[in-house]
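I have a structure I would like to understand better, so I am pasting it below and will then ask my questions one at a time.
With one protein chain removed, the remaining protein chains of the complex are shown where they sit.
Here the chain labels run A, B and C in written order, and each chain numbers its own residues starting at 1.
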Amino acid sequence: MVKRIYIREEYCMGCRLCEVHCLVQHSKTKNIIKAYKGEYPKPIPRIIVEEKGYVSFALQCRHCEDAPCLEACITGAMYRDKKTGAVLCDEDKCIGCWMCIMVCPFGVISRNIEGKKIASKCDLCVGEEVPVCVKNCPNEAIVCEEEK
Amino acid sequence: MVKRIYIREEYCMGCRLCEVHCLVQHSKTKNIIKAYKGEYPKPIPRIIVEEKGYVSFALQCRHCEDAPCLEACITGAMYRDKKTGAVLCDEDKCIGCWMCIMVCPFGVISRNIEGKKIASKCDLCVGEEVPVCVKNCPNEAIVCEEEK
Amino acid sequence: MAKRPTPTEFIIERDEGKCIACQVCVRMCSNDAHSYDPETDTVTSDSTKCVGCHFCETICPTGAIIIKRNPSEFKLNANWSAQVIRNITKQAETSGVLLTGMGCDKPYPVYWDHIVLNASQVTNPSIDPLREPMELRTYIGRKPDRIELTAHSPQSTEKNKIPSAMDYRLLTKLSPQLKLETPILFSAMSYGSISLNACISLARAAKEIGTFYNTGEGGLHKDLYEYGAHTIVQVASGRFGVHREYLEAGAAIEIKIGQGAKPGIGGHLPGEKVSEEISQTRMIPVGTDALSPAPHHDIYSIEDLKQLIFALKEATRYSKPVGVKISAVHNVAPIASGIVRAGADFVAIDGLRGGTGAAPTVIRDNVGIPIELAIAAVDNRLREEGIRNQASLIAAGGIRSSSDVIKAIALGADAVYIGTAALVAMGCNLCQRCYTGKCNWGIATQDPYLTKRLNPDIGTRRLVNLLRAWSLEIKEMLGGMGINAIESLRGNREQLRGVGLSDTDLKLLGIKPAGEAW
Partner (left out) sequence: MAKRPTPTEFIIERDEGKCIACQVCVRMCSNDAHSYDPETDTVTSDSTKCVGCHFCETICPTGAIIIKRNPSEFKLNANWSAQVIRNITKQAETSGVLLTGMGCDKPYPVYWDHIVLNASQVTNPSIDPLREPMELRTYIGRKPDRIELTAHSPQSTEKNKIPSAMDYRLLTKLSPQLKLETPILFSAMSYGSISLNACISLARAAKEIGTFYNTGEGGLHKDLYEYGAHTIVQVASGRFGVHREYLEAGAAIEIKIGQGAKPGIGGHLPGEKVSEEISQTRMIPVGTDALSPAPHHDIYSIEDLKQLIFALKEATRYSKPVGVKISAVHNVAPIASGIVRAGADFVAIDGLRGGTGAAPTVIRDNVGIPIELAIAAVDNRLREEGIRNQASLIAAGGIRSSSDVIKAIALGADAVYIGTAALVAMGCNLCQRCYTGKCNWGIATQDPYLTKRLNPDIGTRRLVNLLRAWSLEIKEMLGGMGINAIESLRGNREQLRGVGLSDTDLKLLGIKPAGEAW
C-alpha cells in the first residue's frame, strides 16, 4: 500500500519546522547547524508551508497515481519506486529542464540551482520509517497514513 | 496655528536623549543601533543641547516669523511650509553654501558634510504627530505648544 | 521620569553559534519578541517583549534560545523587593489596579509540604497494587443517613442457605451520584477563558479516564454536548449560557459562588474575546463584555441559595447532583454547613492558591485561606454536626501532585479539582499573562492563529497520561499504607503527620505531629 502524507490544516501552526527538518534530512551532513551554515550547495526543503491569514498548511509531492511529471520527464529521471509507490527523481539523470515543474498541478517541485541544476521534490524520506516532516511536526498536524 | 517647541530649561537634565532620538528620526533606517553603527553618511541631530555649569537647554530652529535664512538662501532651498509655518530645507536644492548658517541668529543650522554638503536643521519631525525630541524627553523639559 | 521603559522581566539569550536563522521563533512568538533582519540574515530578540512563556525555547530546533530572568538587581532588601518596586512603579505610571493570571505566587506556607504519610511496617501488611486490586472509584453526591433493606423472599427453597446480597432489596432511595474512576476532576475553566481546543481536550480526557470536567461560566459549546455525561455545568452570577438544554446536558450542576483566586470578586471577559462562537455559547452579543457580578444578585443568604439549588433540581427532575462552589474564606466551615443544609449534593471549596484567567493581583495574593485548613475545618464541622454524609467535598486550589491529592483525601476531601495542573499538562508554563489573550501555547486565547497550536488529540493524550500517572502513584501510596481502597483513606487523618507546624496548625488540621503514635 502506498503511504501518503496528509496535512491536518486546522492544527498547522505555520512554524515551518517541517521545512527545517526536511532541509536537514536532504543535506549532505544531516547536521542541522552545518546544513544551514556550512553546506554548499545550500540544501533546500522539499516541503513548503503555505500561509494566508491565520490559515497555513504544509504541502509536498502527492505522489500522484497518474503523475504528470513522470510523463513530462524527458530523461527518465523521474520514476516510480516499485515498493513504496513514491515518485522519485534520480538526480544523476536529471538535467534541470524543469518540465516536471511546469506540469506539476500542485507546484510542489522546486528548482535546485545552487549546485548542479536539478528538480527537488519530496521522496517520502527514503530509508526513514516515518518521513521527518511527520516525525518532527510539534503539533502532529502532518500525518502519514495508508492511502484512504 | 504654528506649533513651537519650547524648552523648560529648569527641567533640562542635559542627558541629550533629544539629540539621540533626533538623529535616529533623521536617519535612513530609523533603527537606533544601525543609525549609530552602520549608516553612511552618518546622520546628525538637528537639536543641540547647550550646557554651562548646571544649566542646560536644548535648542533648535525657532522657525522665525521673519527668518533671515529664508532671505539668505541663494537657491531657494530654504522655504516656509504653508500649512505648519515651519521653515524647511529642500535638500535637493541645497548646495551647501552655508549662507543660512551665517545669518542664523540662534546658531541652530548645522553643516552636514558627510554625504552631499547640505544644511541640516529642525523640520519639526515632518509626518510625526509630536516631534521626537518632545516625545522622548524623559523629564518633559521639551514641550510643543501653539505659539504663545 | 515620565514613563520608564517597560521593565525587562526576562532576558532572551540566543546562542549565535546555534541559531540557524530559521525564524521559527519569529513566526511563533505572539509578543513579537523575535525579529528577522533580511539585510544581515540574522534573527535578533527584544527581551522587553518576552513574557517568559518559554514557547520559543521549547520549539527552537537547535536549542539556540535560553530564557533567563533578568537579573537587573536592586540593592538587597528583604522588605522592598524588586517586585514591590516594580509594582509601585507600574501603578505610578498607570493609576490602575494591577492585573494578573493564574494563582497566588506568594510564599505563604504550603501545608501539604509539612505533612507526611504513613506506611505499613510489620504489624500490618502493605499491598502491592500491581498484584492486588486497588480501588480508586469515588462517588460524588449525597449519601443516605441510613440504609434500609428488605430480605427478598428467597428464590430457592433450600434450607440453611447462607443469604447472599441478592436476597436483599434496597428500600432507601439513593440520591444521584457522579461516578469517578479516580478522585480527580478538572476544575471550572470556561470556554472564553480558555480555547475550545483546550475545552475539548479536557472533555475527552475526562471521558477516557472516567471522570468529569467543568464548564465554568462559559456555557456549553455545541461541539461539547457529546461529552455531556462527563460534564459538570456551572451556573454562575452572570448566568451566561444557562438554558434548559445546557442543564440537561450535564451530569451534574455546580452553582458558583466564589473562586479561590478572587473571593468576593466577579469576572470579566473583555468584549474583544467575545467572538461569534463565544457569543452563541454564552448567549450575549458579539463583542460585548461578559461581566459576572461579584454576588449572585438573587442570592444574599443561605435561604436564597436553597431556592436556586432546588430550582435547578426541579428543572432537571432530581436526576443529577447539584453542588455549590465557594472560595475558602475565614468562615468557610459554617458557610459550607449552611450550603449542605440548603440541599447541595456536593460542596467544592477553592483555596487561596486557586488559579484564574485574570484577577487583581492584590486580591489574588491576599484574600482567602489555604485549602488545607479549609478542608480540615469543613470536614470537622460537618462531622460535628452529623451531616458529613449529606454532601461530598471537592477540594481545589493549587493541587500540584498525587501526594497533594492523597493528603487532601486523608484530610477529609472526597475528591479534588485540578485546574493549573491540567493547564501545565497541556503546555502552560505559568507566565501569568492569561489576561492578555496572547497565550503562545494556544490555551488561554481565542486568537485563531494561536488556538490551533493546541491539537486536542495531543491535549487529551497528555491529560490522560497525567491522570493515569497520578492514579498509579496514589495506588502505590495507598498500598504502602496497607489500604486497598481510597474510601478507606477518606478523612483518615491518622495516616498524616505534621512536620514543622505550630501547635495551632496541628490542631486546626486535626493531625498529630510526626513522632507521635496513634
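Note that contacts are C-beta pairs under 8 Å (C-beta built on N, C-alpha and C of every residue); 3 or more make two chains touch, one makes a residue touch a chain.
Everything numeric in this text was worked out from a predicted model, so none of it was measured.
The chain not shown here is in contact, across the full complex, with B, C. In the complete assembly, the contact with the undisplayed chain comes from C:I326, out of C:I326, C:L423, C:L478 or C:I511.
Of the listed residues C:E93, C:E245 or C:E272, the one in contact with the hidden chain in the full complex is C:E93.
On the side of chain B, touch with the chain left out of the figure occurs at residues 8, 10-17, 19-21, 32-33, 35-37, 54, 136, 138-141. Where chain C meets the missing chain, the touching residues are 1-2, 4-5, 8, 11, 47-48, 70-80, 84-85, 87-89, 91-98, 106-109, 257-258, 262-266, 293-295, 299-302, 305, 324, 326-327, 329-335, 338-339, 352, 360, 362-363, 365-370, 373-374, 376-377, 381, 502-505, 508-509.
In this text, only the chains that are shown with their structure count from here on.
Look at where the CA atoms of chain B average out and do the same for chain C: the two points lie 59 Å apart.
Work out the mean CA point of chain A and of chain C, and you get 44 Å between them.
Across the assembly, chain A contributes no residue in contact with two or more other chains.
Looking at chain C, no residue sits in touch with two or more other chains.
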